[in-house]
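What you see is the complex with one protein chain gone and the rest in place.
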C-alpha cells in the first residue's frame, strides 16, 4: 500500500458516496424510481475487493450494486443513465438500479433475488476451470443470503469442485429489518463457509486497506488453484434498506456508532496526505457530468420493446 | 435393554425384512408397480428410533418408508393393500409405495421429494411449541438430502427456534448411484448439523441397540426443552436403489462387507436367547395375511376420483 | 366497523381480528415483525401480539412455507407471507408437491388449512425479477385456491374466508392497490370463495378481469359508455375455482367477451377463460373474444416501457371497439 493506491481507493469510495447521495436527490425529484438500495457506509468492501481483480475476472453482485459497478469501472454516466431509464444506460434502461450489467467489465449483475447470483457464479467459475482459463469469479451477497438454501448448495459445489471463486459476504447485520440474531443460529458467518472446508476469514469491512490486502491474498490463493475462498466483511449500511424503510428495527445510536467507523474517515487516518478537497472537486465534476448525461439520454422507442427476449431479436 | 425388548426389536426388524422381500416377489408378479425403494439392511434405524417415541409424536419420512411405517405400527395389511393400490390401503391406494400416510399413528408420509419433508416437520414442531404440547417430531432422510438447500434452511430454523425435533439422517453412503464423496465437500454429516449449533451425533445404524439408546437420550433431551437433536446413522442399503437400478456405482464386495453387519445378525449376537425360528414363523403368518388382505381388497371406483382434492369433497 | 380505509389497512385489520379471535392464527414471513412488513401490511402487529405470533423468518422461502404446511397439519392456522410472488418460486416445491397434494395423496386424511399471502404485479418500476404476475399461473394447480382481492372489502374478506377454509388458499395482493381507499363493512357476510362479482352492469360486452386491472377496466368502461358502448365488468375475485356460472350468464346476455389480466398473454388465465367460454357458450358468441394482457417481455425498468407492457385503459378501449366492429 502506498499513497498512490490510498488515493485511488479513496477516490473510488468517495465517488460511490457522492454518486449515491446524488441518486437520493434525484429520487426525490422522481428522476429515478423503483427500489434504490444504497451502499453508503459499505464502500470499502467493493472498492477493496475490486482492487484485487484483473479485468478478466467476473463479478456477480446483488440489488445493492451501485458501489460494485462503480468500483469495477462501469462509467458513472452509464449507471446514472440506467437509473434514469435511458437507452444510454448500462442495461439500456431495461434493468434499473437492481440490474446493472456490463459485458465490457464482465459485470454480470445486478441480481435482485437474494442468493440468485451464487449458482451462476459457480457456473462461471466452473466454465473457467473446464476451459483452463486462469480467471476468478467474485460473488457478493449480504449476510441475509446465508439462510437461503441456494447459498449452501452453492458453497458445497464450489468446495466439492475446487472452483476458482471468491465469495464476499457483506455482513451489515441486517437483512432489510431483520437482525442477524433473528436469522441465524450461528451468527459467525465465516464458520458456515468453513463447514464446507472452504478457506474462510472474517475481516473489517470498514477498513479498505484490510479488505484490499485480504482480497489480494485470497485471489492469489484462488489463482494458484487452491479452490474457493470466503471473506466475511463486517460492515454496516448507514442508510435505510431502500427508499421505503422506516428503520424501526435499529437504534439511531447504533447507526451513529458505526458512522464513526466510516471508511472515508478511516482511510485518511492512515494516509493524512490524501487531498480530500481535491477528490471532492474531481468527483463533483464526474457526478455533474453523469447527471447531465442521464438527463440528455434518450428514451428507447416502445417499438423496440420486444427486442431482447430472444437473441434473434437482438440488434447487434 | 432386556430380552423382551430385544425380542420386540428383532421382531420388528424381521417383519420389515420379510415384508419387503415379499414386496419384491409381488413386484415381479406385477401386483405392485411404480417405484419400490427397499429398506432392507437399514431396519435398525427405523426400529431403534421408533422405539423411543410415544404415540403422540409425529413422523415424517421419505419414499423409502416401508420400514418406518411398519416400525411405527401401521398394520402390514394396510401397507400391503396400499402397494396393491387398493381402497383398504393406508392412503386408499392413492399414494403407493412412496406415499404411505396414517393419521392414527401420526405418520405424515411418505414424502417423495428429497428434503421435502423437513420443512413440514419443522412446522409440526413449531405448532407443538406454540401450543405448548410436549410432543416430538421426528424426520427421517438420507445423506443425499444434505446437499439440498431446504435441508439447511430447515436445520437453521429448528436451531434458531429451539424446536422439539429429532433429525435422523440415514447415511447409507449413496444417493441413488452417487457416492457421498461426490456430493459433499465435508463427508462427516454430523458436523453439518453441529455448524447450526444443533446437538449432533454419529452412530452405528446397523446396531439397533445403539440406535434405540441414542434415540431415547435424544428424545429425552428434546422433551426437556433443549431444542433439536441430530442423529447421523451410518447404515447401508443391501438392495438396489429401486427396482430399476443396475448398481453400476458400487462394488459387490462392498455390499458383501456390509452384509456382515446385518442388524438381523448383529442383535442375536448380543442376545442369543432370541428365538429366531419363532419370529420367522409368526412373521410368515403376518405376511401371508397381509398379502391375502391386499389381494382381497377393492379397487376404488373411478367415480370417486375427484374426491380428496378439496376437503369439501372428502367423504368423512 | 364501517369506514373508509386503505386496502393495506383492510388486510391488516383482518389479520389482527383473526389473531384476536383465534389463538391458532399466527403470521410468519420475512420482515413481518420488526420491519413492519415489506409493504407495511403488518405494521404494529408485533407490538400487539409479540414475536411468538408475528414471526420474522430468515430468508428461507422454502422452509418457512413448508413450515406453514407443517404447522397447519399440527392444528394451527398459519398465515405465511411471502414478501412477493417473485420469491415464491423458491417455495414452489412446497406449494405444489406438498400443500396441494397432501389431502389427495393421503387418501383424504391430511388437509392443510394454510393461508399464503403474497404481493403480486408490476407498475412500480422494479424490473424483471420483481414484477411478476403469476396468480393465473398458480391457478393451474389442483388442490389450491387462488384469490385476488381487488377492493378494500375483499382485501378484508378474503383473509377471513381463507382462514376459514380447510385447504390451502393463496391470496395475491397487487402492489398498486395498497394505498387505494374504499369502504369496509366488517358486518356483511362475505361473498364466498369461487364467486365472481359483477362490478358494472352492461349489455354490449362482458369484460372479465380481476385484481388491479379491475380499475383500469372500470375506467375504460366509463370512457366507452361515453361513446355508447356499454360494458359489463366482472371481477373474478377467485382464479381457482373460476365462477363459470356468472361468466356464462353474462356472455349469454352480451354475446361479446373480452378479458383483461396482468399475466403474460400466452398461458394466461385469459386463455383458460376463453377456452371455457368456447366450451360452454360457443353458440352465444357473436364475435371473437379479445384479451388485453401483459406483453410477453420480462418487465423493463423504464417507466414508459413498463407502462407499454402492462394492460392499460386505452388498450382496453381499443380492444372493445375492435370487438364491437365484428
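We call the chains A, B and C, going by the order they appear; numbering starts again at 1 in every chain.
One rule holds in what follows: contacts are C-beta pairs under 8 Å (C-beta built on N, C-alpha and C of every residue); 3 or more make two chains touch, one makes a residue touch a chain.
Remember, it's a predicted structure, so these values are computed and weren't measured experimentally.
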Among displayed chains, the one left out touches A, B, C
Where A:34, A:116, A:205 or A:228 are the choices, the one touching the absent chain is A:116
Sole residue of B:113, B:203 or B:267 that reaches the chain not shown, by the stated touch rule: B:113
Quick one: which of A:27, A:238 or A:308 touches the chain that's been left out? A:308
Give the residue, chosen from A:62, A:77 or A:91, that touches the chain omitted from the document. A:91
Hey, which of B:65, B:262 or B:300 is the one touching the hidden chain? B:300
When the complex is taken as a whole, what residues of chain B touch the one chain not shown? 33-35, 82, 85-86, 91, 93-99, 111-116, 144-145, 147-150, 175-179, 182-184, 241, 244-246, 248-249, 299-300, 302, 305-306, 309
Over the whole complex, note the residues of chain A touching the chain we left out. 58, 89-95, 99, 101-103, 108-111, 113, 116, 118-128, 130-131, 137, 149-150, 153-154, 156-157, 160, 307-312, 314-316
Had the left-out chain been drawn, it would touch chain C at residues 62, 86-87, 89-90, 92-93, 96-97, 100-101, 104-105, 127-129, 132, 136-137, 139-143, 240, 242, 263-264, 266-272, 274-275, 278-279, 282-283, 285, 287-291, 296-298, 300
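Please note the rule applied: only the chains that are shown with their structure count from here on.
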Using the average of all C-alpha atoms in each chain as its centre, how far is it in Å between chain A and chain B? 46
With centres defined as the mean C-alpha position, give me the chain A-chain C separation in Å. 35
Rounded Å distance between chain B and chain C, as computed from the means of their C-alpha atoms: 40
For chain A, give me the residues that contact two or more of the other chains. 147-150, 182-184
In chain C, which residues are in touch with two or more of the other chains? 57-58, 60, 62-63
